[in-house]
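One structure is given below, represented as structure tokens, and several questions about it will come after.
Shown here: the complex without one of its protein chains, the others still in place.
Chain lettering (A and B) follows the sequence in which the chains are written, and residue indices restart at 1 in each chain.
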Amino acid sequence: MRRQLPLAICFVMGISMVVQFFIPHRVSQEFYRTILDWYRIVFAFSLVLGTGTLIKVHWAKISKKSKGWQYSIITIGGLVFMLTVGFITGIQEGTLFMKVFEFVEVPLEATMFSLLAFYIASAAYRAFRARTVEATLLLIAAVVLMLGRIPFGYYLWHKIPGIAEWILTNPNMAAKRGIVIGVGLGMISTALKIILGIERSYIGGGK
Amino acid sequence: MNLSLDPWVWLAALLTLCIYSFLYKDNPFYKAAEHLFVGLSAGYFLVIYWYNAVYPDMVVPLFKQGKLLCIIPGLLGLFFFFRFIPKVGWVSRWSIAFYIGVGAGMSIPATMQMRILEQMKGTMQPFFSLETWHIFVENPSLASFGALIGIPLMIVGVMCTLSYFFFSREHKGVLGGMSRIGIIFLMIGFGASFGYTVMARISLLIGRVQFLMSDWLGVID
Partner (left out) sequence: MNLEKLMRIDRRLIFLLIALAVIFPLLFPIGLPTHLSKPVQDTFNAVDSIPPDGPPLMLSIDYDPAAMPELYPMTLAILRHCFSRNIRVLILTLHRAGPGIGEMATTRIAKEYGKKEGEDYVYLGFKPGFGAVILRMGEDIHGAFLTDYYNRPIGEIPMMREIHNYDDIPLVICLSAAAIPELWMMYAGSRYHQTIAAGVTAVSAADYYPFLQTDQLVGLIGGLKGASEYEKLVNELEERLGVDKKRKESLSKEEYEKLQVSHSKASAGMDSQSIAHLVIIAFIVIGNVAYFAQRRKKR
């Protein structure tokens, strides 16, 4: 029952959502709208779950005084601060909540991802080797694209931007289309396996 | 130089430099900034979910408008948290099953339409076009040659790329030859993506440097 009922729920909901796509009747459409509204609410709760896990992990680190437990105080402190400020001041432009978002969270996240620029430069020097024909093709296409997308490329040879655009709209497009179709077939087969109960990993282990 | 007097800008700049200190080596400033980001993000998201989703979509309809049907998604949502109680953790499976089932059902017709049928339709073009042939003959150039071979190249590319991903048969003979051509197309595609990725990463750095040099230090406009 503990495993059968969830499989049955998944099957019924999955088949209903597929079938309603083809039924324009008022009852079908009303059912469809209701399920979409419920889905959004359930989805919101599922995202909150991640925060619960975060608190659990960091709280355990603090209570056991594991390595780096002092940093976990910063994490929990930041979480509590944002919750308090958010619920007291609201979320409009000009509130303390939005100020902290704009001047603390945005710079931190943007800067963390900008570190990748340095790592890609390091990788370009140390790792990108034209060892095989395929790797050489990859590097040639990359270099042509890099030159084609900057103003300097035009001044180097006026046809470079055109060649870069041709690569994007022809061989690149063909390869990416193959991937899109392949991924699409994979997505449909996975979704069918989930609905039919062949794929059950989402239930987890145990009884 | 026109240093900013805004304490918020100074705070943003100092946190930026804390993260960049990692490029020299890992240090407590970087670790503290990283953990601060994780905590603040989690708190930010919870507040946003409350104001934008949970309160207007569930609390108001249920408690202020008397729409009792909202109890069902509310309960399903709360069942997720049973995961944290080992004895009754199995209750969360109902919520997961609902969520996964609806998502899977929703996606099947849409994926078929968008990723398969439309893309196949886009591939079904005349292999050879008399129009582009005439243009090339009248005005031979790199551009007109590119236009002439574009469609046949696209059709061959899509077929060969798909044949590379067909793993049910060994890649020998005709299939082997086609998948080899498919690899060439894939390498060109990945090369294009790599070129663009370099551009993206550099852009992220440019954004931060613009902030530091313009908003904070005031050495550029």
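The rule we apply is simple: a residue touches a chain if its C-beta (ideal position, glycine included) is under 8 Å from a C-beta of that chain, and two chains touch if they have at least 3 such contacts.
Because the structure is predicted, anything quoted here is derived from the model rather than measured.
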item	value
Which residue of B:Thr16, B:Thr111, B:Thr132 or B:Ser179 touches the chain not shown here	B:Thr111
Selected from A:Ile88, A:Ala124 or A:Ile198 as touching the chain missing from the view	A:Ala124
Options A:Arg2, A:Arg40 or A:Lys193, residue touching the unrepresented chain	A:Arg40
Residues belonging to subunit B that touch the chain removed from view	23-24, 41, 44-45, 48-49, 51-53, 56-57, 60-61, 102-103, 106-107, 109-111, 113-115, 118-119, 121-122, 189, 192-193, 196-200, 202-210, 213, 219-221
For subunit A, the residues touching the chain missing from this view	21, 29, 32-33, 36-37, 39-40, 43-44, 47, 91-93, 98, 101-102, 105-107, 109-110, 112-114, 117-118, 120-122, 124-126, 128-130, 139, 142-143, 145-147, 149-152, 154-155, 161, 165, 168-169, 172-173, 176-177, 179-180
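What we mean here is this: only the chains that are shown with their structure count from here on.
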item	value
Parts of subunit B lying in touch with subunit A, wherever the complex brings them together	8-9, 11-13, 15-16, 19-20, 22-23, 31-51, 53-54, 57-58, 69-70, 72-74, 76-78, 80-81, 83-84, 89-90, 93-109, 111-112, 114-116, 119-120, 122-123, 142-143, 146, 149-150, 153-158, 160-162, 164-165, 182-199, 201-202, 204-205, 207-208, 211
Residues of subunit A that touch subunit B when the two form their complex	2-3, 5-7, 9-18, 21-22, 34-35, 37-52, 54, 56, 68, 71-72, 74-83, 86-87, 90-91, 97, 99-118, 120, 124, 134-135, 137-146, 149, 159, 162-163, 166-185, 187-188, 190-192, 194-195, 202-204, 206-207
